[in-house]
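Okay, so here's the structure we're looking at.
Of the protein chains in this complex, one is absent; all others appear in place.
Chain nomenclature is as follows: A and B, assigned in order of appearance, with residue numbering initiated at 1 for each chain independently.
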Amino acid sequence: MSEYRVSGKGRVDAARPVSFSFDGKTFSGLKGDTVASALLANGVHLMGRSFKYHRPRGAVAAGSEEPNALIGTRRGPGRFEPNTRATVQEIWDGLQTNSQNKYPSLKFDVGAVNDAAYMLFSAGFYYKTFMWPKNFWHKVYEPFIRAAAGLGVSPTEEDPDHYASRYLHCDVLIVGAGPTGIAAAKAAAVDGLKVVLVDENAEAGGTLLSEPQAQIGGKPAWDWLASELAALKDAGVRIMTRTTAIGYYHQNMIGMVEKLTDHLPTLPKDTPRERMWRVRAKRVVLAQGALEKPLVFHGNDRPGVMLAGSAQTFLNRYGVLVGRKPIVLTCHDSAWYAAFDLSDAGAKVQAIVDTRESVPQALLDGAQSRGIPVKLSHTASGTSGRLRVNALRVNTIRSGHVEGGQNIACDAVLTSGGWTPSLHLFSHTQGKLAWDDDKTTFLPDVTPEDCLIAGASRGLWGVEAALNDGAEKGRESVAALGKTGADATYAVENDRPGTGVTHRELPTDLNPGRAKAFVDYQNDVTAKDLRLAVREGMRSIEHVKRYTTNGMATDQGKMSNINGLNIAADALGKKQPQVGLTTFRPPYTPTSFGAFCGYHRGDHFEVTRKTQIDAWAEENGAVFEPVGQWRRAWYFPKAGEDMEAAVRRECVATRKSVGIFDASTLGKIEVVGPDAVEFMNRVYTNPWTKLAVGRCRYGLLLGDDGFIRDDGVIARVAEDRFHVTTTTGGAARVLNMMEDYLQTEWPDLNVWLTSTSEQWSTIALNGPNAAKLLQPFVKDLELTEETFPHMSCTELEVAGMPARLWRVSFTGEIGFEVNVPAPMGRKLWETLWEAGQQYGITAYGTETMHVLRAEKGYIIVGQDTDGTVTPDDCGLGWAVGRKKPDFVGKRGLARPDLVTKGRKHLVGLLTEDKSKLEEGAQIVFDPNQPLPMTMVGHVTSSYTSDAVGQPIALALVAGGQDKMGETVYIPMPDRTIAAKITPMVFVDPDNTRLKI
Amino acid sequence: MSAPISQKAPGVLAASTAAEIALAAPCARLSLRARGDLAPLNAALGLTLPTRIGQVVPAGERQVICLGPDEWMIHAPSDDTAAIASACADAYATLPHSLVDVSAREVTLTIKGAHAAELLTIGCARDIDGIPVGEGRRTFFDGQTVILWRDGDTAFRMDVWNSFSGHVFDLLKTGCAELAAEHA
Partner (left out) sequence: MLLIHCPYCEETLPEAEFTYAGQAHIIRPENPSGQTDDQWEEFLFIRANPKGPHYERWRHFHGCGRFFNAVRDTVSDKFLTTYKAGAPRPDLSTLLPEGQK
């Protein structure tokens, strides 16, 4: 047993030693220890270096509010995490940890030169220093800042852990399983209500774990705790430990992160590292307790200077004395009890230094009986010791005057500046805070949420007050749900409610301008910095915060905000509420990206929609591209082919014989009802009344602004039934738009819309041999011009499968689209593939589809249009039924901007040097004009075209339709390309190839 | 590479001590839309269409769930499609409606086991306990629209479109293992 471990104390398991490493050195702790408690048990206080000055630092706190003791943890290969709080990380055999912000070693760190130069690094240092000369920014300042910036080191390997998430609905959620929360849970656990009690610590109990002396209803605190927790479990209360409520969102949605494996030496199978809980609670009770405030004085950051309450926690919960010769420095009663507990555990308390003139007699008696020297009306003006405190400089305050100091030797300084209610989650609710002058702190006022705040979070001190308030708030919560909560009144003996006074900086006899009196440990902000910020003109606490970075570190000012406010308010000569408090924002404690991602990584990252034919494409070597959520076969390279060669072969084969294409991703909507044709007339630009059953028509969809939204071929399957197709990416959007008009503008129409996108597998056959290939599989239908002309549709069997067969073409060749019930898609594909071998059938992907359609001047909505293109702009004016009284977009097309001259038109481009243009390249009329040139359009589509014999492009060009044959220029980084404006149709303008 | 869920044989796809996920046998799925006096359709279908959203009405081997104020989904044996279609077609003149065969659009996963309800909480934001046994809801699972039928305390069916089924199943399978580890 080490000299700092107290046998018989704490909740650690003395029979289970645990071995872990810190900075490469092996240490021994006990099961139940945190890294911090185990290091302290080994007499190690130095745990890190500060962010800016690289000052040596040790743990100040014992919980998640710890600002200093940030370590890197390694839990095996790939499992490295920086900035973990040593006070939270539980140890296990083999855990590797290291300190941060030091080079070459924690004990000797060259960065500490910043500390000597600290006068330079005062508030606003970055703003002032890196202003000039301007050209120093990239070469000198930025690299310097980047090298120095950041806390800890980012992990470099891929995280092998996995993460999870769940939704949880409950009646009452209680945040904080201290005495307040436990009493609230007990009161709320009635009538089958779902009650959840959550705590960030490894075990429930909160302050009771640090105050075993309390007797609740005659029972020792820990016995009471054990029996209460067991009773809560029996009553069906869900108790979640190692689970942090990180944020309070609208309407009682609480985000919670549960840590499942960081405390385990071996990873259990199928268990995520962390799980994000999205909890929706009918009522919430916030019982987060209070955080102790440090005192602000010169040298208050030296390792060994820590919060008195935390020293008490290390002793009572972990059985660790943080020093054998501690000294207590306080302005609050609570630290006296820490002194007593440490003294009773064998420490020789050097003195209790209290700034107050008088304290309760019981405290004086307690000190006297233990032989602890008491120094009332005293302050502290400094500490000494290199890597650990070895003395506190103590001064008498006489009539408000600070006299000369006297060093008192010690190995730890336990300070208490009083307690600050933890209002973080309450603030997330946009709850209002009220300043309490007596307690010199903000207390919760009103909140818009269905939430109560109880116990120390609202300024009630002592276990008894906490229990009774918790019980009351628990009952109140269930009363709001129409239930009657269990009645209970608690009486506590050996309770330690206390009072105290509040200080800004402690009074000192030394020049406060030279004091390194830290307010924000993690960001190295001193009291002097805050006063400087005010002197330099900062008036609001929000400005002071940003100028000094006070409260902006990863601990979000849990310790520094109130001290910072008190000092800033003093410097401004205002009351604290007039200066304001900065806003707490989620998350309460640093949260891993993994917890936010949850399942959404790797295979679960996002939906990848695949067609029924996708697996065939994969087996046949397809290269895929994402189209919306779909992955589609892009091209099918043969051995040795690159993309260009494969696409060229696919294009040639399709135009020469027959190509097969998976068009299943097209959106499909079944429009059914007596008013189906009327609906179609109102939604699409085209006239539909005269479209005969069994015929198809190209449909164009506009927004009411007159711009193209979508297009697709539409078949009239029956008098009252249309089979609409949409673009792949537009499927959901188009259906939503149609539903919107139908439900809200034309609710009188008797027509209904059903998505059939995934009902059908759609296989397109294109090419001169398409009809020949298909004919044997189609009984009872002659595939001829007479019996089944272009733009026909019918329902029949194809290869024995029920099908909707369309004769349509998106290539300019004879084309068919066969729709069969989705799961039959692959069978049909393979049937056609086999039969097509005699014709040298070629599977093609989306790239070839794009080339073939561009050769014919067919647009792709979203590629050749961008939401500002009208039908006339892209040569589709013929598709607009101008005689119809109305359709969506008709009035829009008459808007002044849409009928003006000089609009951009979609045209063809052929380059003079036969080079292929880049899609997105800008177009100018005059390549010799001065910079910046006037851009008159851009290339929307560009492909190599074997059928044309040179690359082709489509482009939007201002007034393009009136400039046929003229030359435009496309300036590129290395040269300017000239191109001739042509019609959009490059291949077979007379559609002779469509004929069977 | 794995075949789409729709091309797998019906049966158990994943199982743990917490829950079991199976692919249900194919069935007829018909989306029915209508409004007004539903009597002609009730007569045609031989059942009374439920009018409260989420309500399920079984009638022999047919089962209908109300999904919206004018929307129902009918599940029936595959060979029943033609009979339903022709009965409804006969009622069309008196009560115009829309009947669309979506049998091939989606698959049904059955999810059952001690922790089936908890398993659904990894992807459903709504309170699963708010769905009474014998009812169903259209909702979402991990962002994808699904129809969730609650056949028992610990027995659910989930109808999900073909192209989303792989993603949904993969996540359910992960959850299945996770819950088994948790409750081991």
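Note that in this section contacts are C-beta pairs under 8 Å (C-beta built on N, C-alpha and C of every residue); 3 or more make two chains touch, one makes a residue touch a chain.
Keep in mind that what you see is a predicted model, and the values were worked out from it rather than measured.
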Among the chains presented, those that the missing one touches: A, B
Sole contact to the chain not displayed, among A:D344, A:E542, A:D570 or A:D704: A:D704
Residue of B:A3, B:A24 or B:I53 in touch with the missing chain, whole complex considered: B:I53
Given A:P497, A:P768, A:G892 or A:P971, the one touching the chain that is not displayed: A:G892
Contacting the left-out chain in the complete assembly, out of A:S7, A:S105, A:S227 or A:Q251: A:Q251
Of B:P10, B:P58 or B:G130, the one touching the omitted chain in the full complex: B:G130
Absent chain, residues of subunit A that touch it: 249-251, 253, 278, 280, 448, 704-705, 736, 739-741, 743-745, 747, 885-886, 890-892, 894-896
Absent chain, residues of subunit B that touch it: 53-54, 67-69, 71, 125-126, 130, 137-140, 145
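Assume only the chains that are shown with their structure count from here on.
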Approximate Å spacing (C-alpha centroids) for the pair subunit A, subunit B: 33
List of subunit B residues in touch with subunit A within their complex: 1-4, 6-7, 31, 33, 70, 96-106, 118, 121-122, 124-127, 129-130, 142-144, 161-164, 166-167, 170-171, 174-175, 177-178, 180-182
For the subunit A and subunit B complex, residues of the former touching the latter: 164-169, 268-272, 278, 280, 599, 603-604, 606-612, 614-615, 618-619, 629-630, 670, 672-674, 720, 750-752, 754-760, 821-824, 826
